[in-house]
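The complex is shown incomplete by one protein chain, all other protein chains being positioned as in the whole.
To keep things simple, chains are lettered A and B as they appear, and every chain counts its residues starting from 1.
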Amino acid sequence: MSVRHFEANNVAIAFGGVQALEQVSIYIKRGEILGLIGPNGAGKTTFFNCLTRFLEPDSGEMFFEGADLMKKKTHDMASLGICRTFQNLNLCQNLNLQDNILLGSHSQIRNPLATMLSLAKARRRERELKKKTREVAKSFNLEELLDSDIDSMPFGSKKFAEFARAMIAEPRLLLLDEPAAGCNDEETSAVSDMIMKINKDFGTTILVVEHDMSLVMKVCDRIYVLDSGKLIAEGTPEEIQKNPRVIEAYLGDDFNAKNQ
Amino acid sequence: MLDKQKNNNWFWIALTALLISLPFIIESFYTYLLTTVGIYVVIVLGVNMLTGNTGQITMGQAGFYGLGAYTAALTALHFGVPLIPGIILGGLVGAGIGFLVGVLALRIVGAFLAIATLGFGFAVQSILMNVPLFMGRTGISISKPTIFGIQLQEIGYYYFVLAVVILFILLTVSILRSGVGRAFMAIKSSETAAQAMGVNLRLYKTMAFTLSAFYAGVAGGLMAYHTQYISAETFNFWLSTYFLVAAIVGGLGSVKGSVLGAGYIVLVPYFLADYQDFSFIFLGLVLILVVVLAPEGMAGLLKKLRVRATLLLGQNKKMTDSNVALQSKIGMSND
Partner (left out) sequence: MLFQLILSGLATGSLYALTALGIVLIFNNTRTINIAQGDFGMFGAFIALMALSSGLGFGGALVLSIVAVILIAVLMHLLVMRWIEDADWLILLTATLGVYYVLHGVSGWLWGRDTKSFPDPFPKEPIEFLGAMISKGHIFVMIIAFVIGGLLFAFLKYSKWGTAMRALKEDKYCASLMGIPIKTIIILTWAVGGIMAALSGFLLAPIIWVSPGMMDTVLVKGYAAAIFGGLYSMPGAVLGALFIGVAENIAGGYLGAEYKVSLAFVMIIIMLAIKPTGLFGGGKRREV
């Protein structure tokens, strides 16, 4: 249990007769960066949504630090120490950057009534959180933008804003849903540097679900490969790159993509 | 940013000073009308927090308003409960019923709440009409409000309502600036993001709904003492939609918008009282125009005007970052 920070056993889910995930079992060690990859439609996002409790798997179990995740709801994840980013940016347009990051600390609200009334204790708490927001923003190079509207921010900063919002809650497991989606090469490399920096500086365990091979090969310690809802390989980036089944799955995908 | 804040504070201070001196300047009837506006401000603040900030809609707010009014009136009539506790009771009854409706009707799908509140408004009115306790169309008369044994006259009540309005504006600002307000706004913008950050949707939506019902209940209590007579006919579907119209035309998600919207929805029907049908047509057309062309309402238009004025006055040299951001947001060219 101590090594296996997180584990999922035999997770399965079907949509209208299509088996999207078939008996998927993975584990994550404390402090590692784990990759979950696979061609389009392999079930990566479905697994991600099961993990974050947006989807209810048909069967299987999941544990995080010994806690049974199947008994938890989506909004319990943050207070358990599991935070996430979204594939297609999901920042709140009606809040500025500072408030967006502060939203990440929502699970620290203990007494909503006192918070609403801005009682002395809640005000002190808010001041501390704002200070922390500034620190977090600093580590993601967002300090200058704290008062900006989300609309007016450049794409790369929005990506980092998602990271900052997840990191202010000091998660012990950070889930990244296709962090390189929509990025050019330069932005992808900035994102991968940031992932490694988070892992090194804060010791956060990270799960990266990704389509982009270059990012995964660069940052991950270990990789699982999904294809058509099934796990087909597990290993270090070097092993995965040489694995014939993986090459086949990906080549088939590339082949299809070129023909379209 | 700081400049803007200061400007804003001056706006509120000047407005408050004006409102305090007004009863000495205008006719007493207009003082009465302004008191009505003040009471509407309270309820529209609640509707706007629910609709403008949290993205939920209510079409039965007159129900909570009526519950508050009858609570204050009946407790005064039967148990001699004075003004302030009566109004607080009105708010609590509104909030209590609001909580129950919210818990039952607030599923993840927001459209259901709209329909449930629509039914709720009609149900409350039919109960007020028909249960003998509420005296239906006959209505209930109550005596003038007293605070600590002193009877309030029209001007006195105006100041009392003004104080309550200021209190509720401060409360609203405090909620919206707190973590709870952030959660409300996150729900409006993206329910998935809010959930992932740990916001319990059911809990926070119910909270926003209960709060708005509390505001409505308090406003109802204030209104009972203001008109000193309430009858079930007042609390109809139209009134519910008025509050919604006020929040939208005033400016969704803006406290200033709630104040402007309350003024709008009291004054337009008042000045068009002899032409009721045209009043409906006017309100309807303006609502459609706002929704289609100016979704940020009167508050949004004011903001635009201010930016334009700043530009005209040639102050664009020292335009602050926030002004630039504001400009780009409302799509003004920088020529």
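Assume a residue touches a chain if its C-beta (ideal position, glycine included) is under 8 Å from a C-beta of that chain, and two chains touch if they have at least 3 such contacts.
Given the structure is predicted, the values throughout are model-derived calculations rather than measurements.
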Contact partners of the omitted chain among those displayed are B
For a quick check of understanding: of B:L15, B:L133, B:L167 or B:L285, which residue touches the chain that isn't displayed?
B:L285
Tell me which of B:I127, B:L152 or B:L267 is the one touching the absent chain.
B:I127
Taking the entire complex into account, which one of B:A111, B:I150 or B:L313 touches the absent chain?
B:A111
Spell out the interface residues on chain B facing the chain that's missing from view.
51, 55, 57, 59, 101, 104-105, 107-112, 114-116, 118-120, 122-123, 125-127, 129-130, 191, 237, 241, 244-245, 248, 276-288, 291-292, 295
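In the analysis below, only the chains that are shown with their structure count from here on.
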Separation of the C-alpha centres, chain A versus chain B, in whole Å, is 40
Touching residues of chain A toward chain B in the complex: what are they?
52, 54, 73-79, 83-84, 86, 90-95, 99, 102-107, 109, 112, 115-118, 122, 126, 129, 147-149, 151-152, 165, 169
Touching residues of chain B toward chain A in the complex: what are they?
1, 171, 174-175, 177-183, 185-186, 188-190, 192-201, 207, 253, 321-322, 325, 328-329
